[in-house]
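Only one structure is covered here, and it is reproduced in the block below.
Of the protein chains in this complex, one is absent; all others appear in place.
Note that the chains take the letters A and B in the order they are written out, and that residue 1 is the start of every chain.
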Amino acid sequence: MIRWWPLYGLKRKLTEGKEYESRIRLRFTPEKIFNRSLFVYAIDVGSSNALNFEISALKSPQYNIHRFGIYFTDSPRHADVLLVLGQPVPLMIDPLMETINQLPKPFSIITIRDFPDRPGSVDFPELPNHIADLKGVPSPSEIIGLLLDVAKTKRKQS
Amino acid sequence: MKFLFIISLIFYALGAFFSLKPKVSYFLGFGGSVSAFITGCLALGHGTVFWKFSLLNHIMLSLAIDHLSAVFLIIASISWLALALYSVDYSKLYPQRRISLGFNLSLIGMLLVLTAQDAITMLIGWEIMTIFVFLMMQNPGKHFERSFRFLAFGELSTVCLLIGFAALFALTGSFSFDALKHGSPFILIMISLGFIIKMDIVPFHGWMRGIYGEIPDNTAALLSAPVTLMGVYGLERIIPLVPQNQAWDIIIILLGAFSAFWGGMQAAAADKIKLLPAYSTVENNGMILTTIGFYSLAQGFNTPILHYLSLFALATSIIIAISHTLAKTLLFMSVGHAKEAYDVHTIDEARGIWSGVGRIPAIGIVISALSFSAFPPLIGYAGEWMILETLFQSYRFPSTALAFFTALAGILIALAIGTISFAMIKIIGYNALGYDHGRKSRYIPHQLMHISEIGLEFLLLLGGIGLPLIIIITGFSKLLIGLLGVPAPLVLASGNPVFGVISPTFIGIIMLVLMIIPSFIFIKGKKKVRKVDSWNGGIRIAEGEFFSAPAYSQILEHILRKFYRTCEKRAKTHASIVIEDVLIEPSETVARVIRKLGEKVASVLMNGKISAYITYILILFITVFIIGMLVF
Partner (left out) sequence: MKILIGIVESGSEEYLFVLENGKPVLIKADDKLIGKFANYEILRQKPLKINDKPIKGPGVFKFRYGPVTSGILEAGCYHLYTYGEKILNATINISWKKRDLEQAMQQKSPEESLFMAERICSNFAMSHSLAFSRAVEMALDIRPSLLTHNWRTLFIESERIYNHLHVIQKLASSAAQKVLAAHLSALFEDALRLSEALTGSRYLMGVNHIGKLSPTPEVSIIQKIIDGYQELKERFTKLYKKSLSDNNYLDRLHSSGTLTQEQAQTFGLTGPSLRACGVKGELYDDSRHLIDLPVITKKEGDALARMEVRAEEIVNSCQYLIDHLRVSDSWPEEGDEKVQTENTGGTGYALVNSPSGALGYYVEIVNRKMKQVNIFTPSYPGMHAISQVLEGHIFTDFPFVVDSFGVHFADAAC
């Protein structure tokens, strides 16, 4: 039997009207063209999975990031921002550089290092347009705040 | 005109004579074909009798050209001259004498078939064509038995024609085509069967599966396009003359439709680069057969609506024949060009022709394949629209049974068009425009190849846009109207009263306008383009990771597994999908029985005892003698 899921979905409003402030300072001013339309591609280069789960959580209705024009893409070729998750494993450097090579210009790169001094890890090579480097596991609202900074979009949307 | 005809024959004969020098030989063949083409063009206006000869007292042999012959001569000669030109370069790869000899002599055979006005001349031409095409494909030692299968089917066709014409002679005392109007259903069936076999209609296509991959491409193109066209010509020549037989018409329609469906289906699953066009021939000829049957069926009714419909069906058959002959010649030439440059056999191995071999063969594949997949405004689009329109109007038959069977044929044809598009997308996507993955092609001389490919590419494009002109030339100007502001001869109407209309010319103009403006804007505002590797998970795609051509077809092979007899073979480290063409089974069985029988006979007769051999000769002699006595 086909359920009336849309009706069920409409019954409850889950989006929160919170204000997302960012505490992270960007290294340079991003391009203006991302305003209200920011496509993000996330790549895991050796994270502990907490960041991956935070990306999952970002997609939940509470944050409803689409209202800011922020979308996660399935291919780096459609992305404006590359979100690099984790402190890199040596093997993942080549795939990371290839992913960056596939990004259309202009693009920005944000790195989040959840375990900065992990033994056996390597440091990032010189990354182009490296707009921000975070340490630890930021909360979803911090990530949204950062993305809004990059997109130069209003902080609060109803 | 007679002079030009003789010039053609002389050119071909000289071509055969100089067969040791293939380049010269093919150039002579080209000259002969040009001359044949001009002959055809001149004969469009008025026919001519070339030659009359009295064999015995009451047996007249004659060679003449009329409008129908002229139309088919033009179609065939375009294919011949393109092939002759192509073969000049191609002969570097296959310099064997038998190919150039066979090429020129088989053209003589076809020329005779197209101009014959009586059974005996036609049979002579028919046999010359069959024998010399066989000579071209015969490569001693290699696929020896497979080429014999072609010969067996060719001879079967001749035998059918022989029986049909013998019966005609027995009934009317004449071998002339004019006598056919006094023919019987038996004669109709035998003669049309003879032509149908030549058109590779299912189940008479059993020989092609093994042989097409092995023979040179010019031979394949000749076999697939002009030779099968002779079958079409034969049918169109004979069927209007012999008294109509409704049951046979229905059988022809259904056989053609089923053949189209089967050919399309097998083409979609083909993995050899030359098997796909070969099966597409089965599909196209099936469609032509259906329209010829429809024409004959509709002509039996004397209402104006059905008369118009029968005329439309006849026009359809000729348009499809034109589109098939030109597009198939081009497809085989382009595929052959690429296949030889890569020196491979399968669709998977011959990828990326655009970048790996050259733009012109790639465009050749794209245009011919698009024409087969009914892409407007190419001529194939007109042909396939016309056949569907014809069959949509099956409700106009007064009898429910007729309407039912023709509608059934319509369903099969529609499926065929769908599956053939599926197959053509495969050859376009993988071979013409796919990635070459760094494959290197070897150099082959290609200037003349390119010229003939470009020529046919333009003809296919112009053939669609200039469809009204073709319709007028082929003598169907009645079918052209003007409608909704499109001026008079540009609209082709499928029924009277109007049922459906089409104007490839108009579509062509609109497409040009719509394409030119966007391309202009695109080129003007072109941004910097950066080329990167295909995105595949962050690592460069490796050999063995490409989506293979059999994988493309697998979903169809799975859905239609009852038809394909799809069977999965799995070992520990090896897996494959095997499909079958079940309809070649009957001919395979016959071949097996004959082989067994031959071995038995050989062991009984040719056992080294001279007495047994002499007995055999004696028995054979007596049998022939008795038959001769009985006949005369």
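Everything below uses one rule, namely that a contact is a pair of C-beta atoms (placed from the backbone, for glycine too) under 8 Å apart; a residue touches a chain by one contact, two chains touch by 3 or more.
On a predicted model such as this, the values are computed, not experimentally measured, just so you know.
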Remark   = In the full complex, the chain left out is in contact with A, B
Note = The one residue from B:L20, B:A488, B:I539 or B:A612 touching the chain left out of view is B:I539
Candidate in contact with the missing chain, chosen from B:D249, B:D271, B:E340 or B:D581 = B:D271
Query = In the whole complex, what residues of subunit B lie against the chain that is missing from view?
reply = 271, 348, 536-539, 541, 544-555, 558, 570, 572-577
Absent-chain interface as seen on subunit A, which is shown = 1-3, 5-6, 8-9, 12, 14, 41-50, 52-57, 59-63, 72-76, 86, 89, 91-92, 95-96, 98-99, 114-115, 118-121, 137, 139-140
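Going forward, only the chains that are shown with their structure count from here on.
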Ask   = Distance from the CA centroid of subunit A to that of subunit B, rounded to the nearest Å?
value = 59
Key: Residues of subunit A defined as touching subunit B within the complex   = 43, 75-77, 94-96, 98-99, 101-102, 105
Task = Spell out the residues on subunit B that touch subunit A in their complex, using ranges where they run on.
result = 530, 532-533, 535, 537-540
